[in-house]
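Sharing a structure here in structure tokens format.
Note that one protein chain of the assembly has been removed; the remaining protein chains are unaltered in position.
Showing chain A:
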Amino acid sequence: MVEDAEMLIVDDSQADDSMVIHNPWRQLRQFTAARIGIGRAGVSTPTRETLEFQLAHAQARDAVHTELDIESLKQQLFQLQQDFPQINSQPPLVLNSRAIDRVTYLQRPDFGRQLDDSGFASLKPHYTKTPYDLALVIADGLSATAIHQNAVKFIASLLPLLLKEIPDFSLAPISLVNQGRVAIGDDIGEALNARAVLILIGERPGLSSPDSLGLYLTWSPKRGLTDDKRNCISNVRLAGLSYAAAAHKCFYLLSEARRLQCSGVAIKDRSTEKIIDSSAVQTSFLLDSKVDRKGVDGK
């Protein structure tokens, strides 16, 4: 995909540019990722920007409709188990939600939240009386691309923290879920008897972020829990929150959940909240004193 983007730019550099009016304020992209200073052909978006937009939309669309590559994930997780022999060495469990395909999934969020009947049956042999410390669930969500690019790398960052800090840490077999939404993690966590469940799920892709991974932690997972019982870490990807930072946040939340025996709003991560002082005037460049007042007054 990167190669294609470069091709597009290279080809465009050969194009006759005389029809496009460029915007000198494009330099302000130093302040924002917004598509400012696009320029124009007439009053319309120039060809190159139009096609770049379509490429970004195509990538986001593909992310939504790409299927989870179960075989590749299994191999990556097998490799991970070689690196961390302390953790559960069973092969991952492959499960499905009640949404039978993507079209159903997109229209019936309620189906995507529930494990199908065969899923419960296949989890049964893995139930233990002594609860697991954590169940990890990997679900496609709205971007399998996010899972393919980030899920196993994130787990590789998280596991050392858990193994180091939690005595006799026990991990349930890892689950891979097709057509899953966040709440399905609770079904799985309950069926396995896990103290906590962490679901790794592809987030709704943005035009400039088709590969964003979301993490949701639930303490004492049970079917039918609502969002206020979960803690969320968002935007985990190469151009977003790093795996190491996400792993630290995640470990912090799990530690708090273990200490307080709950999750959700009660253990909101207040340590990272910035205090905003509205009286501290932050002036933007638009208000810089060197504004040409002549122009402002229209004289």
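Following the convention adopted for this analysis, a contact is a pair of C-beta atoms (placed from the backbone, for glycine too) under 8 Å apart; a residue touches a chain by one contact, two chains touch by 3 or more; residues count from 1.
We adopt the following convention: contacts and distances are computed from a predicted model.
Enquirer: Between "CU044_5270 family protein", "Amino acid ABC transporter permease", "Aminomethyl transferase family protein" or "Ethanolamine ammonia-lyase large subunit", choose the name on the UniProt record of the chain that's been left out.
Expert: For the chain not displayed, UniProt's protein name is "Ethanolamine ammonia-lyase large subunit".
Enquirer: Given the contact definition stated above, which residue among A:E71, A:D228 or A:D288 touches the chain not shown here?
Expert: Residue touching the chain left out of view: A:D288.
Enquirer: Out of A:A60, A:I87 or A:L198, which residue would touch the omitted chain in the full complex?
Expert: A:A60
Enquirer: May I ask which residue of A:L207, A:A244 or A:L260 touches the chain that does not appear here?
Expert: In the full complex, the listed residue that touches the missing chain is A:L207.
Enquirer: List the chain A residues touching the unshown chain?
Expert: With respect to the unshown chain, the touching residues of chain A are 21, 23-25, 27-38, 40, 43-45, 49, 53-54, 56-57, 60-61, 63-64, 106-110, 142, 204-210, 276-278, 281-292, 294-296, 298.
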